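Shown here: the complex without one of its protein chains, the others still in place.
Entry: chain A
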């Protein structure tokens, strides 16, 4: 009993419970999510290095036919890819493994309300997307990118919308299946959408029947909308925006039913 007195003075654990302030909980949670993503080597490869390599490669090499200047055509597509990489693939894989390691249950057991648990992840994801796009935009400028000013404003809106839609899909996948299955599926879907989902090859350049289907994918919708605003300087087509909204809303609703804590 003497060691007890020595190690824990009486009154050390006297109860003083209560929830932290919501803004502080939100900021701490979002900062943790952001920091963990940026510290994870595989995530950085997926969200930053691959898009950067594709930006440089597609801008400088004449592999795929694109309107000149090539960098103006490539950059919106790379932005769409970056959003998909972070919000869908990155989020799905992180969530799959976070569940495996019991972190959702751990956090749900604290004073963190459920809405903050979701809001912290969304904010963390948006922070990572912001970092990505700033780095990619800097790279694009070095390659001679000249976006339309109006397009940049639209980009902010479209990127948030795209991140929410892809994020909802990522949570739908990562919240329901085993971590290994999530890892495999999230990468396969990423690769298929990159090549055949209207990102590298625009939906317009595909055979007519296939193009109509591909345009309904969130990847093509985001790519087309970003291309219209950044390269053409016009407002995005309503159909593209609606496509993203519908995917996001459907995935989000479904995810609230299927997402498991562990």
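To be clear about the criterion, a contact is a pair of C-beta atoms (placed from the backbone, for glycine too) under 8 Å apart; a residue touches a chain by one contact, two chains touch by 3 or more; residues count from 1.
One rule holds in what follows: contacts and distances are computed from a predicted model.
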{"item": "Listed names \"Integral membrane protein\", \"ABC-2 type transport system ATP-binding protein\", \"Ring-1,2-phenylacetyl-CoA epoxidase subunit PaaC\" or \"NADH-quinone oxidoreductase subunit J\", matching UniProt entry of the absent chain", "value": "\"ABC-2 type transport system ATP-binding protein\""}
{"item": "Sole residue of A:10, A:149 or A:207 that reaches the chain not shown, by the stated touch rule", "value": "A:10"}
{"item": "Touch list for chain A against the chain that is not drawn", "value": "3-4, 7-8, 10-20, 24-25, 28-29, 32, 35-36, 39-40, 97-98, 100-114, 261"}
